[in-house]
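Removed: one protein chain of the complex. Kept in place: all other protein chains.
Order of writing sets the labels: A, B and C. Residues in every chain begin at 1.
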């Protein structure tokens, strides 16, 4: 048995021994996700137990170093961990913007103190983070952000407004882009961390067309942020932000990856439909989806060995999100009038329609499709003036 | 019986009495079209007779005034004429750029002498015209044209090169955009007419991907053009050109109009195909084509009463040409490997493939789809900076 | 007939446009009834105003107190309903219901038409069985019982089912489920014993009902047209509903498009109005083209239907499919071009997306009608 296979056997039996029954059912909706944090209300005992037992082994962030709360797994081992989780039908023990976004940025740009403190908190699910990037006038054109941090010696006083702050009303801390130099557009932004309970921070949920409110408007009114809570250099927060955005796009684009084996055309037979035209659309979609899954797999393989074009995540994000929107348009068509129901029991409170509407944000958040295409045109195709 | 119905009866019996048998078969290809002109070789006696008997009545240009070779029909009467031609399966007696393009421009901008001389020649099929607009460096950006006419008192001496001159090698005269003032981009172009046998004019056919050579490069080497051969004012040829281009687009966009009643989905059964996916594509196409035909009908109706937005032909040209390209992609798919044949008898010398390739120019000539969309964005949607 | 409005139609359009913008606007109607969780999903006051405008009975014969107008005129009203997302029972009652009643007895017409014309009566259509429109197959049964019928079965996606004074039901009186013959239409009063409703709010905030008929006793006077010969009436009702929904959908598309081009002219990013970006300009121009084509084919189909042309059936399906595709593109582009704010409930563009989805499904989606186009064209 190879070393990796031995590792796989070990992981498999550990999951078998430790994953509670409740955590072996598929995630139905956002309410089933374990986000962690100071105020998190666990859905059941199993959810809490699973997070804690994993955190104790470093399995919530398997490929982070042990010193920062991880299990120090190699990429190959981490893949085994994910595969075995999937095989057991086990849910991820902990999901958070800390894991996906801030963590990687801290690993690259943080000081040793920051890494030890914040990464361990993230790994144990103690602190839930939110992201303070967009502003009302600065969406795609993020760098035009206006939230200002005035230098007061050992601290900044931050004033301004963010928008699209995911779960800001539930988060404990925020990682936030703040202008610290008004004279320099790109090199005048700093990447600050602060507690959401700091006086002067208020949030207001935004109601979406799906009926959910996962995002907030977040207001800063003379918020005091100590100087040591900056990540990276002063006025060089844009570098951190870009790295983090790239990582986010990579993650989003990788989400469609892996070996996808199921096609959606089967909804026809599942729904007892005899619709040759929809069947044709579904087959066309399945071709595109299976092909994209292969592309996602190839992309992840290439990333591992540093062969992917650095701007490739932009293409993957574009293609993957457009595909997902199309998937839900087709699912709505296959669902017919039942899928239109907004509050019925049969649809679990309108799940098909709400999911469909939710996907419309895929090609807006984390960089619009238009921005992705701009980046591909410029950085990959090297078209003039792009 | 209404006056119009009496007129219809008269036209119907006239066509019955005068249209030769050979002229009542559908036009198979370009070779069946009667272009007229000094050197035109009639395909058969019937073609010549039909042109001449129509010309004598003014029916080659039914809605032009009688003094200029037409029959002075009202729009409603001209529609009756076209309907009755179609009803009898009779071919148009004469087709030419003189009728479609130069004629309307002369009617609007020509002097009385020009109208009497040139329009009568066109109506009788005596002179075949070609259009000298595009240049190698001036395609979509037509106004940047460089062909220059130097003022020599009572004449200009023209030097330069045109491209995409349709049938320049077969034409008798050319209507040509020539720069007469280098200091003014738009108001420095004149609209000149001259004989293609004038010393210094040479043409060179361009071989297309379809294998045909309907276009030429046309070279002017010290070509002398008398001053009275200008249409409209000096340096105001751009106005004439724009009017003519608009008319051309109107014509192209109207070509898909009328009440289209046939669908292409039937190629499936004609070709004995059992292909559910192609069937779905064909049905989708037929929906778009029938809908576009209705739009064409509406557009022509609106033009008649001056209700169409002046930039609407650009939208119609865009939609119609893109649709026609799609039509031929589908016909190629339905034709399978037979449709790939380039020289076989069964395909009449590769007609399906050559027609398919020919349609690719639809969205380039007479204003590219991109230019059409630019114009719609600017003039109809009034988007900023368009 | 030219494919633009006559003078009379243009006058109608002008008055309806103003009325709907003033009285039927999104804030005043759709948002109001949605946010107050209205069980009907529309306002009866506005329905009264429809009557005062002479709209409720526009398709009814003059002898019945109507205006004897056609589908072109109904389409003018529906386009404005679409543009303003105005919730109202106009399509089911004044278009589909009145079309059905044209073939009904004097007694039935006398019973229902005056209330409709007065804006006091609402009708619902019970046609679909299951989640997808497939009226070729009708399983709901009405069996002979004494002098009348006993109705048993279930119908889905019955818009305004719970607020309707009568439900017009397509039921099978003979033959098997997929037979063309053997269908009969009934006007079933709301208070008939044995009707059960499961009302659900839909994504567009309209209320649809899953209706069960549990041995509902009907006397012979409830029959519309001939017993077993209801397919002909049903086909007229379907055509009316389909071209009506298509007309409404062109209004939805036009409303979404206007909102979107408006946004392109005001929102700035990268120091420019986003409408200056050529990629968006081209997509907007393409969308304009699609919407113009959809609008044209809807008018064409309305005229053919009003003229009794044999091509009407084909062109109604072409129009319903084309309107669905064009409007779907309009709302998708609308939300995307609005960016983040397009995802918020505060902006109206998302409401257009929701309505588009429901209208597309109503009386057959683009794929259903593509199949019909293929079959009617003989392939």
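Observations
One rule holds for everything that comes next: a contact is a pair of C-beta atoms (placed from the backbone, for glycine too) under 8 Å apart; a residue touches a chain by one contact, two chains touch by 3 or more.
Being a predicted model, the structure only gives us computed values, none of them experimental.
Remark: the absent chain touches shown chains A, B, C in the intact complex. Screening B:119, B:240 or B:373 against the full complex identifies B:373 as the residue touching the chain left out.
The hidden chain makes contact, of the residues B:323, B:353 or B:381, with B:353. The residue from A:77, A:172, A:239 or A:286 that touches the chain not shown here is A:286.
Although one chain is not displayed, chain B still touches it through residues 134, 137, 139-141, 144, 163-164, 206-209, 211, 271-273, 275-278, 281, 325, 329, 332-333, 335-344, 350, 353, 356-357, 360-361, 363-365, 368-370, 373. Residues of chain A in contact with the chain left out of this view: 261, 263, 265-266, 268-269, 279-280, 282-284, 286-288, 290-292, 294-295, 297-299, 301-302, 304-305, 307, 315, 318-319, 370, 372-374, 376-377, 380-386. For chain C, the residues touching the absent chain in the complete assembly are 277-279, 281-282.
Here is the rule we use: only the chains that are shown with their structure count from here on.
With respect to chain A, maximal separation of chain centres occurs for B (centres as means of Cα atoms). For the pair chain B and chain C, the distance between mean C-alpha positions equals 43 Å.
Multi-chain contact residues of chain B, defined as those touching 2 or more other chains: 279-280, 283-284. Looking at chain C, residues 280, 366, 370-371 sit in touch with two or more other chains.
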